[in-house]
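All protein chains but one are shown at their positions in the complex.
Should a chain be cited, it is by its letter among A and B, assigned in written order, with residues numbered from 1 in that chain.
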Amino acid sequence: MAKILMKGNEAVGEAAIRAGCRFFFGYPITPQSELPEYMSLHLPKVGGVYLQAESEIAAINMVYGAAGCGARVMTGSSSPGIALKQEGISYMAGAELPCVIVNMMRGGPGLGSIQPAQSDYFQSTRGGGDGDYRLLVYAPASVQEMVDYVQIAFDKADKYRNPVLVVGDGVIGQMMEPVEFVSKPAENLPEKDWATTGTGGKREPNIINSLYLDAEKLERHNIHLSKKYSYMQENEQRWEATGLEGAELVIVAYGTTARIARSAMDNLNKKGWKIGLLRPITLWPFPEKGFQLLDETTKHLLVVEMSMGQMIDDVRIVNEGKRKIHFTGRSGGVIPSTSLIEEKILEILERSE
Amino acid sequence: MNSERTILAGFGGQGVMLMGQLLTQAGMFEGKEVSFLPSYGPEMRGGTANCGVIIQTEPISSPVVEGNATSEIIMNLPSLLKFEKDLIPGGKLLINSSLIERKASRSDIEVYYIPSSDIANELGNTRVSNMVMLGAFIEVTGAVDSENVFHALEERLGEEKAHLMEINRDAFERGMECARKQRTNG
Partner (left out) sequence: MAVVFERTKGLRPVSTHYCPGCTHGIIHRLTAEALEELGVLDRAIGVAPVGCSVLAYNYFNCDMQEAAHGRAPAVATGIKRVLPDKFVFTYQGDGDLASIGTAEVVHAAHRGENISIVFVNNAIYGMTGGQMAPTTLAGQRTTTSPLGRDPLHAGYPIRIAEMLAMIPGAAFIERVSVDSPANVRKAKKAIKRAFEIQLEGKGFSLVEVLSTCPTNWGIEPPLALKWLRENMIPYYPLGNFRDKTKEEATDE
């Protein structure tokens, strides 16, 4: 199939439709509005439904209802909108409902800005809603990867009966790159025999629920969820490693920032430095296995984020004090430049010489 | 590495985004690595609009064109003031001289003054000013083949607006011609 040039947000929509998503409940917010726009035009053509909800909260609860009926369903928003959805996300994790949520991150806190940011790392990985729950979180770095991971996200959501979050930022949502739709749905996904579709007089009623008034029953439910999350931690870590062998310093960055970091890395390596890049693709589970591949030669880790430093906490955890950890980044919607990263690297390496 | 990194900037409504997209799509048709990154937000609604386009043979890391542009298409004065500094030495700057009286301030770059709005008005449609600029741009950079730009434009216009192809082609060719003369004179 020939490549087509698509905007990130629109490519997400097309990928979702191809992944069998037939329901989208959304609310307009910059910089992700092209996603609901795309869905409103294209879902009806395949017998699906796009519905503009009265609020982000209503949208995620419509997703809850639709997911409870076994449908492949999606919603998308940007940072403050995702903050509003946290209630529904927690309920879906509790009720074990699959869905895909897309966050095209913008600057915060509060109303913040509409420019690209990565300051929802905590919100994505620590849970903005109540309770002991986890989301599988993918952070693609290109429009093509967005497309591929949207398909994967739907499959994993069904496999684990858990919401899956796909995070981009204003850059990935707005930029256009050529894409190919090649990914195939996973096979052997479990049947959704838990869905509320009407008993048909053939079975006992199904109940979609996250309430356990008996403390011990809730604890058993939490243990069940926790086992599922442990399995995900063992099996779902994804990352991309470049130039780790012999590297003096390894940059840790995801999404758009990883691409900028890659340019900085290339520039410095051409000048004879030995810089590597470790790009988490799953933010949760955090790819600690990737860090086990770091070379003995690597004395420094430089975390680069479009935030004041959030992922750095996870890097500190997996590093276990072995290497020096540094940070640089821009926030508020400012995109870090390659020169900012290069200068920081030189400052670190020249100081340590 | 063969890499064209272009900033296109002007007022909203001057067809800046369309220019960028046509260029990107033409690059894609040629099997090159391409990216198109627009500015977005309030400035889209009637203010300034800009985008960065990268066309190269190697995979693209950072899609951001900032401080390393090899070329620029500048359609209004605020954009000239904002982006002239982002050109690398030897970079090519194309200025819509119908709307910008000011000259480029740098001497280490190649500058082309294209009266694109005047040429578009001569052709009878001020809206093809962007195609005049794009023609001039292709003439001086050779970033992509002209025919691929037309191919991309055909796709965009569709059958409904296919009748607009002719004036757009004319505008494009007038832009090429204008740039060619300046190059010869220069």
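Brief remarks follow.
By definition in this document, a residue touches a chain if its C-beta (ideal position, glycine included) is under 8 Å from a C-beta of that chain, and two chains touch if they have at least 3 such contacts.
Keep in mind that this is a model prediction, so the values were computed, not measured.
Taking every chain of the complex into account, the chain not shown here touches A.
The chain that is not drawn here is touched, among residues A:5, A:73, A:100 or A:348, by A:73.
When the omitted chain is restored, the residue from A:4, A:51, A:189 or A:293 that touches it is A:51. Not every partner is drawn; the one left out touches chain A at residues 23, 25, 49, 51, 53-55, 57-59, 61-71, 73, 87-88, 91, 95, 196-202, 205-211, 213.
Definition applied: only the chains that are shown with their structure count from here on.
Chain centres here are Cα averages; for chain A and chain B they lie 35 Å apart. Considering their complex, residues 21, 24-25, 28, 34-38, 40-42, 60-64, 66-68 of chain B touch chain A. By the touch criterion stated above, chain A contacts chain B in their complex at residues 3, 5, 30-31, 114-115, 170-171, 174-178, 256, 259-260, 262-263, 266, 335, 337-339.
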